[in-house]
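Pasting a structure below so you can have a look.
Apart from one protein chain that is not included, each protein chain of the complex appears where it belongs.
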Amino acid sequence: MSTVPLTHILFVSTALFFTGMYGLFTRRNMITMLMSIELILNSVNINFVAFNKYLFPQKMDGIFFSIFIVTIAAAEAAVAIAIIINLYRTHKSIDVDDATELKW
Amino acid sequence: MDTSAIIFYAISAFTLAMGLMAVTSSKIFRSAIWLLLSLVGIAALYFWMQVEFIAAIQIIVYVGGIVVLIIFSIFLTQQAGTKMPKALLRRTIGSALAAFFGLAFSFNLINHYGFKSTGSQHFNASVSDVGTQMLSTTEHGYILPFEVVSMLLLSAMIGCIVIAIKPPQEHAEKIGTKPENVSSPEPEEEKVTENISEPLITTEV
Amino acid sequence: MNYQEYLLPVLLLPITCFLILGLFGKKYLKNASGVIGTISMLAVTLISVLVAGRYFFTDGKVNGVYQQIVAYKYNWLAFSPTMSIDMGAIVDPISMMMIVVVSFISLMVHIFSLGYMKGEERFATYYAYLSLFTFSMLGLVLSSNIFQIYIFWELVGVSSFLLIGFYYNKPSAIAAAKKAFIVTRFADFGFSIGILVLSFYGGTLDFNTLIQRLTSTQSGEYVNITTASFLGISMLTWGLSLVFIGGAGKSAMFPLHIWLPDAMEGPTPVSALIHAATMVVAGVYLVARLFPVFSIDASALQIVTWVGAISALIAAIIACTQTDIKRVLAYSTMSQIGYMMFALGISRYGGENGLGYTASLFHLFTHAFFKSLLFLGAGVIIHFVHSNDLKDMGGLRKLMPVTHIAFLIACLAIAGVPPFAGFFSKEEILTASFHSNKLIYVIALFTAMLTAFYMFRLYFSIFWRKEASVHETHHADGTTSMKIPLIILMICSVGAGFVPFTKMVTTDGAPLETHMDILFSLVPIVLVLLAIFAAARIYKKENGSADKLAATFGSFYKAATKKFYVDEIYLFITRKVIFNLIGRPAAWIDKNIIDAFVNGVAATTRSVSGYIKGLQSGKVQTYALYFFSGIAGLAVLFIYLWK
Partner (left out) sequence: MNLTLLIVVPFLTAIAILFCKGLKQVRTISLAGAVLQLATVIFLLVAYQQQASGDGHFLFESNVMWFKPLNINYHVGVDGISLAMIMLTALVVLAGTLVSWNTERLNKEFFFLLALLSTGAYGFFISLDLFTMFFFLEVAVVPKFLLIGIWGSGKKEYSAMKLALMLMGGSALVFIGLTGIYFHTNTFDIVQIAGMQIPLVVQKTFFPFAFIGFGIFTALFPFHTWVPDGHSSAPTAASMFLAGISMKLGGYGCLRVATYLMPDAAHSYSWIIILLATIAIIYGAFATMMQTDLKYINAYSSVSHCGFVLLGIGMLTKTSVNGAVLQMVSHGLMTALFFAAIGMIYSRTHTRQVAQLGGLLKVTPFISTVFIIAGLCSLGLPGFSGFVAEMTVFMGSWQNPDGWYRFATILACASIVVTAVYILRATGKSIMGPLHVTHNQLTDATWNEKLAAGVLITGIVIMGLAPFLITKLITPSTDVIMNKVLTIVTIQK
């Protein structure tokens, strides 16, 4: 565990972050966009835990941070899905390009 | 290259692969499953970092809760098997380029930033320590954020219910049996609440 | 004698008469307006004769030389401490002579118009305009400041515009009035530039100081006006020739004469007053007023001489071919004024060689009488025959005896037959031109012959040629009010010659001794009689000889009747060049380029905003992409580029 340097873990989390970002940009389905957001949030959690473990071992702030992030992510996912369902009811489709009323 | 490094590399390769598959697969249900597996991979990573409590939370909340929720919403909104429409080629290339640029940029930054540890002694994040610090009101206590988060979860729940609830008149149409005659002596407030959103004009037929 | 007390009423009476008749004439004193106008003009004439007499015979002459007295001077508009327009009056030989001529002729026309314009619907306005004209002419003659003369110059131009355009429902009258005003306006433009030049170098606008400064050779102003030059011509010549252009425009000299024949559209008494005696001689008066300055600049005098000579010659030739009685008289006026101009041109300053100056003014004096007589006579004829054309006239001598005699005497006078006024003044012009410039003398002789020819062509074809075709013969001669002026002017045309002019009006004020050289004056008399005899033979009886004569000259005759196509050239210039090549493009440029530029700016802003609007496409993912690229950009900027 000690031989794996912090940077490698950060590489992994950044890679995960940008995969989530790619998903957010290209997926046309709102639910898949939600999934990519979940991926992004998880990569952030990894970062927090890694920093806490490698840089501030005597404290546990990083861990508490990731705990709270997880709770908020859950709330956020719930609200997002409620919106998606509502959107589905009005637009009969959850393709993101159909919901463009909020334009000029 | 001792065994834990190997384990780490395996887990991270697995997670990244699952993540990539979740983002690029064409069937929506299948991508949900890839997401689930990648979250499990992340939980394994936590285990590798000996923060078992976080790993447990990860599995319970993320894998158990959110992904299941997502799968529910998939079934609610459409047949799982349909192929999702491919995004425009121009957009995919653009976002791929953006992602790679971001990746390269942060790699470069991470390499150049010299992380140096401050603390010396051994890191242990046992569940009891986490629990005591979570609720302690002393200097590093997290009691206040803990309460605030609970308030947040409550409001999120109420919010979801309000958003997702079906508006009453659809409810009324579904019933659709009770005739509305003008002269009916029904008590005022009952009728009023009944078609509050319906314009009064319709009653004077 | 306090001249201010007398000269102010001379000016104020006509202007008050104009205001009264103009404002109240139409409704209240409809037919009384004629009498009011005439009475006021009678008063003005009496006062001016009194003043002139007093000046010429009692207190004008100081040790043998006529002094110049400045009656009054009020500061009207001060441009700068040294330069200001002052309203003043000069009392000197030429101004006194002019106020007498102007007021007298105006009185005659007032009396004549009582009868001639009786039935006119705008009778009061007609008399109002006449008083306005007389006021501005008297003001012009008396003015002591070069800008003041310009002011009255323009007022004279406007009143002639109003009078020519009196029958305003005739489009031809309006066109003529417009043409007259615009041509004189163009000349006034030259005049104003001339004033600017002279006043800048002379440092003042007042005539006396200007003349005194520019004529004393060692004065600073004289030095820098002659040294400064533009395009090789000294500023003095520029100034003087520009001022002369102003005079030439008003006196219908050669290039700017096109408005005079058309000005005949106005009522005939108006032509008698304006286009015979007063307005057209304003140019001569102006040159006479600035004569000391003109005399020091030879090239300016050359211009004056040759413009005068050419106008005299051309006008005489055209007059021989015209068929409209008033056009003939108009061209004859132009020719006679040409005479006066070149007489001034050939004259020098001071003593003996100032004869040209005196001759020219003497001719102006006599010409006023017989030319207005001719016009009034023509008025009576037109009134009776109801047409201007010579072909409808003939054998009228029995029907209108008074007009016949008056017309005959006037023709003899203008031709220069000895006992009449024309002979004396023309004689002096011929002697002056003989002494100074032989070529001018020859032209003068030839023009005198032509004058006699066309005047008697006119006389014979009106009063002789064939029996009167018009039958009703009652008061052909017009009412008494039309006869009185004819008789008075007839007497003047005879008497005017004997006025001792050379003693009164000379360049330097000192009387001039002239001797009548019989031998010398024989030549013109013989030529004139020859011309009269030729005219009689051709036009006395109805025979084809007139057309035969016309045929001999062929195309030259046709060109002359067409007024040498000068009108067409002007029309071409104004229509084609000014309207199409400058006016229309100016309006087009304004609409299509500058306006389009402004609208273009508005259009581009609208299209740009249309494009920017497109960015808010409502597609969430594009927003995310912009968002990310924004962050990436800022990150790169702050980490790498920001030093």
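Letters A, B and C mark the chains as written, and numbering starts fresh at 1 in each.
Quick note on the criterion: contacts are C-beta pairs under 8 Å (C-beta built on N, C-alpha and C of every residue); 3 or more make two chains touch, one makes a residue touch a chain.
Every value quoted in this text rests on a predicted model; they were computed, and no experiment measured them.
Partner chains of the missing chain, restricted to those shown and counted over the full complex, are C. The omitted chain makes contact with just one of the residues C:587, C:612 or C:639: C:587. For the options C:14, C:60, C:165 or C:478, the residue in contact with the chain missing from this view is C:165. In the complete assembly, the contact with the undisplayed chain comes from C:79, out of C:57, C:79, C:498 or C:627.
Check C:94, C:155 or C:355 against the missing chain and you find that the one touching it is C:155. Residues 26, 75-80, 83, 147, 150-152, 154-155, 158, 161, 165, 168-169, 171, 174-175, 177-178, 181-182, 185-186, 188-189, 192-193, 196-197, 199-200, 578-579, 582-584, 586-587, 589-590, 594-595, 598, 602 are the ones on chain C that touch the missing chain.
We adopt the following convention: only the chains that are shown with their structure count from here on.
Inter-chain centre distance (chain A to chain B, centres taken as mean C-alpha positions): 8 Å. Taking each chain's centre as the mean of its C-alpha atoms, chain A lies 100 Å from chain C.
Taken residue by residue, chain B touches two or more other chains at 91, 94-95, 98, 102, whereas all remaining positions touch fewer. Residue positions of chain A touching 2 or more other chains: 21, 25-26, 28. Taken in their complex, chain A has these residues touching chain B: 1, 3-4, 6-12, 14-23, 25-29, 31-32, 34-36, 38-39, 42, 45-46, 49-50, 52-61, 63-64, 66-68, 70-79, 81-86, 88, 94-95. Put simply, chain A touches chain C in their complex at residues 21, 24-26, 28, 96-97, 99-104. Chain C contributes residues 613-614, 616-621, 624-625, 628 to its touches with chain A in the complex.
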